[in-house]
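Following this message is one structure expressed as structure tokens.
With one protein chain removed, the remaining protein chains of the complex are shown where they sit.
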Amino acid sequence: LIKVGIVGATGYTGVELLRLLASRSDVDICVVTSRELAGTAVSKHFPNLRGYIVLDFSAPDAQVLNQCDVVFFATPHAVAMHSVPALLDAGVRVIDLSADFRIKDIAVWERWYKTAHVCPQLVEQAVYGLPEVNREAIKPAQLVAVPGCYPTAIQLGFLPLLEAGLIETDRLIADAKSGVSGAGRKAAVDFLLCETTESIRAYGVDGHRHLPEICQGLSAPVKTGTKVTTGQLQSIFEDRYANEPFVDVLPQGELPATRDVKGSNNCEIAVKYLAETDTVLVLSAEDNLVKGASGQAIQNMNIMFGLPETSGLRSIALLP
Amino acid sequence: LIKVGIVGATGYTGVELLRLLASRSDVDICVVTSRELAGTAVSKHFPNLRGYIVLDFSAPDAQVLNQCDVVFFATPHAVAMHSVPALLDAGVRVIDLSADFRIKDIAVWERWYKTAHVCPQLVEQAVYGLPEVNREAIKPAQLVAVPGCYPTAIQLGFLPLLEAGLIETDRLIADAKSGVSGAGRKAAVDFLLCETTESIRAYGVDGHRHLPEICQGLSAPVKTGTKVTTGQLQSIFEDRYANEPFVDVLPQGELPATRDVKGSNNCEIAVKYLAETDTVLVLSAEDNLVKGASGQAIQNMNIMFGLPETSGLRSIALLP
Amino acid sequence: LIKVGIVGATGYTGVELLRLLASRSDVDICVVTSRELAGTAVSKHFPNLRGYIVLDFSAPDAQVLNQCDVVFFATPHAVAMHSVPALLDAGVRVIDLSADFRIKDIAVWERWYKTAHVCPQLVEQAVYGLPEVNREAIKPAQLVAVPGCYPTAIQLGFLPLLEAGLIETDRLIADAKSGVSGAGRKAAVDFLLCETTESIRAYGVDGHRHLPEICQGLSAPVKTGTKVTTGQLQSIFEDRYANEPFVDVLPQGELPATRDVKGSNNCEIAVKYLAETDTVLVLSAEDNLVKGASGQAIQNMNIMFGLPETSGLRSIALLP
Partner (left out) sequence: LIKVGIVGATGYTGVELLRLLASRSDVDICVVTSRELAGTAVSKHFPNLRGYIVLDFSAPDAQVLNQCDVVFFATPHAVAMHSVPALLDAGVRVIDLSADFRIKDIAVWERWYKTAHVCPQLVEQAVYGLPEVNREAIKPAQLVAVPGCYPTAIQLGFLPLLEAGLIETDRLIADAKSGVSGAGRKAAVDFLLCETTESIRAYGVDGHRHLPEICQGLSAPVKTGTKVTTGQLQSIFEDRYANEPFVDVLPQGELPATRDVKGSNNCEIAVKYLAETDTVLVLSAEDNLVKGASGQAIQNMNIMFGLPETSGLRSIALLP
């Protein structure tokens, strides 16, 4: 029985972690922390968990957390780094859903997150938790940095092309859209229903914080740009992800949609060559709270603890 | 040219007042106040007003407001009552979209709004701004209390039945639903898109603040319950609202929907007798920000200043 | 291994049956029929099932269906009744999600569904599949009529009151709202996004087909109207549903919302006494495709086949 703690579980990635873990017989959720809601029943805050989670939120307590096998951080950026060193010292493994340990170049991280990193020495040893790239490194990892939602979908879409040396790398354009849940569960006018429903708008046009993470992830596999024929694209993608339980390369002619992955840990990908403009078009769709956050975090946990990688992650997308 | 001031115009009733007034040639919007946004362009806060409103928000200033012919209060409850006495003394007419002057019984008001009323003496002279009932009293009014959104739709639906003495008054049931905009434009988790979209939930089940307002409005016309035939219902409603520009009794067989009144000042009503349960069913739909707030406020202004009642209010609902 | 067939599984109740059954190790989905889509992969029609359901749709074939242990009908009304007699004769048990066997009074059924019933003799033996009322009768049933979505939520809400003789039965008012999925997956302008999003409208005001079903279900338990105190209400409901796995009586002060049951088989209920109007207010929320249709159908299957009633139905609501 894996003893699990969750720090800062009052937002959408938190409730999704709890939803995915609550029914598992091989996991014991020992502690769910929130300073603000300490003493409140978790199921009062998240009514969908009534009958499944009987814990109250508690204030973070090192004594308690130290007894966990693994602690998930579902906190805002620049929070986990303050607690992670002590947890690692106590032998607890850590899966951080925030950005604190994703970027190897500390200076880049500090520029984008506008704060000093308090444990840069741990960044190097942290494993970037994209199983489709780092599976072997994740297994023994003490500290895993779970990729963000955009980086997951974008890297999974570009990787086969880059690894095969198929494209000119100065022309990569990622057109990514997120639902409002990507902004988290915080009281802000900008994310009210009346400000967002039936609308679409740009943000982060000066540069999104996920950009350095994506660039870091994609800079490794680039090879020289040898051309291949169009017909090879589909099989390159299918081969690349043949053994991946959560990357689904759709048959030619089918296209991904966010509705088809709602609540599932799948990333669906379609690939197509557009002859008229000599362009490769890759479409990838994921649930930003599952494969883009909490589901992927649990996929990492499964790998780290030698469990079947799909444990607790086989729920089918809800439709409609 | 009517000189208009708007106090507290940073929310949804505020922007709707501005949208409806901006294009009018007989109105001069002199001042739009907001302590918080003083110095900011109104059109920066509400991008839909770019090119139509060139004012900046300014801090409330009695000197400036006193020079208006009429001041609208689009403020939260218990704000207007602090400023209205001085404005009335200065000869400014006031149209209050909040609840401060709606309830004649001060004790009831104080119980529901949980604060002491600071100018109870003005409540008696305030006119309840439901033109379909109080048109003559509105004309000379110095102070108008604009009805809330639920009270407007519910009273317009019940009034013909009560005035005609058609129903047992201890069985009136109003099943009212509001869009999220009824909660205003405030930073609160409960009204985030992710908390509300594609969902419906109850609130105020212990009693909604609009209840005393509705009861007050409906207690006047009640007559004894003489039965009438079914066929009379439609003509009773059509007769009652025959000369009302903004109450539209639909032909038998057509039913109102909120989408059919989006952005318009119309209240659409359908009435039906259900023989099986000996029940009269009335359906009424309005845009809660127009006929339920800002549109009705302007309808009152038109009446008060001897303008055509429909001035600036004839825009057609946007569909889809 | 229970051999399951599904007839007419191209709509929303069909895909929900498949989603809930696909992961079960005690169920073998043998055949999924659709005349229109025969030969098409089920997972092409419902992309969320890719990797979980490998069957193609096939045209209905008595030979094949007769080899099933149980056949679900997810067909429009007046379809199942044509095939059910032969299936029962072949020893196959039937769970019908349509209305064909819900109403005991054939004349009433024929009036509401505007067609002649072709096997009225089977209606009497059909068991109304509301486990909270009929669990014992469901166990040996050969033919189960799964309740509609409104009837489920409404009966579960009213039953404790009626059984306890707490209310005047001529004053029951059910104010029920459904999402658009209740209208099914059919090409019709009325249910386009542009015709429905962000809007609410009435329908069926002359009488909804679920009305006779609800009346039939509630007419049984009515006792005389002895008054009880307010404080007893909560415990009456809690007692009534104490052993029900899928009816969740919320603690006083918490209110149900459809978002809290999305994708789950739970019906959440809150009850409240409104002293001012001497009224009992019951609020119940369910996912109309799960507890209101396919989840309840599977709950019936579990009961019929002696399986744990919650098998395959413990998935937690998806939030947000």
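To keep things simple, chains are lettered A, B and C as they appear, and every chain counts its residues starting from 1.
Definition applied: a contact is a pair of C-beta atoms (placed from the backbone, for glycine too) under 8 Å apart; a residue touches a chain by one contact, two chains touch by 3 or more.
The structure presented is a predicted model; accordingly, all values stated were derived computationally and were not measured.
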| field | Residue touching the undisplayed chain, where the options are B:197, B:284 or B:302 | value | B:197
| Touch with the omitted chain, as defined above, among B:9, B:49 or B:130 | B:49
| request: Give the residue, chosen from B:34, B:152 or B:264, that touches the chain omitted from the document. | output: B:264
| remark: Interface residues of subunit B toward the undisplayed chain are 12, 15, 19, 22-23, 44, 46-52, 181, 197-198, 248, 250, 254, 256-257, 260-264, 266, 268, 314-320
| Residues from subunit A at the interface with the omitted partner, ascending | 171, 173, 175, 177, 179, 194-203, 205-207, 255-259, 262, 272, 274, 276, 281, 283, 285, 320
| query | In the full complex, which residues of subunit C touch the absent chain? | reply | 12, 179-181, 185-189, 191-197
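The rule is short, and it goes like this: only the chains that are shown with their structure count from here on.
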| Chain whose mean Cα position lies farthest from subunit B | A
| When you take the mean of every protein CA atom shown, which chain's own CA mean is nearest to it? | C
| note | Per the C-alpha means, the centres of subunit B and subunit C lie apart by a whole-Å value of 41
| message | Quick check: how many Å separate the C-alpha centres of subunit A and subunit B? | response | 46
| remark: Distance between the CA centroids of subunit A and subunit C (whole Å) is 36
| remark: Multi-partner residues in subunit B (2 or more other chains touched) are 179, 194-197
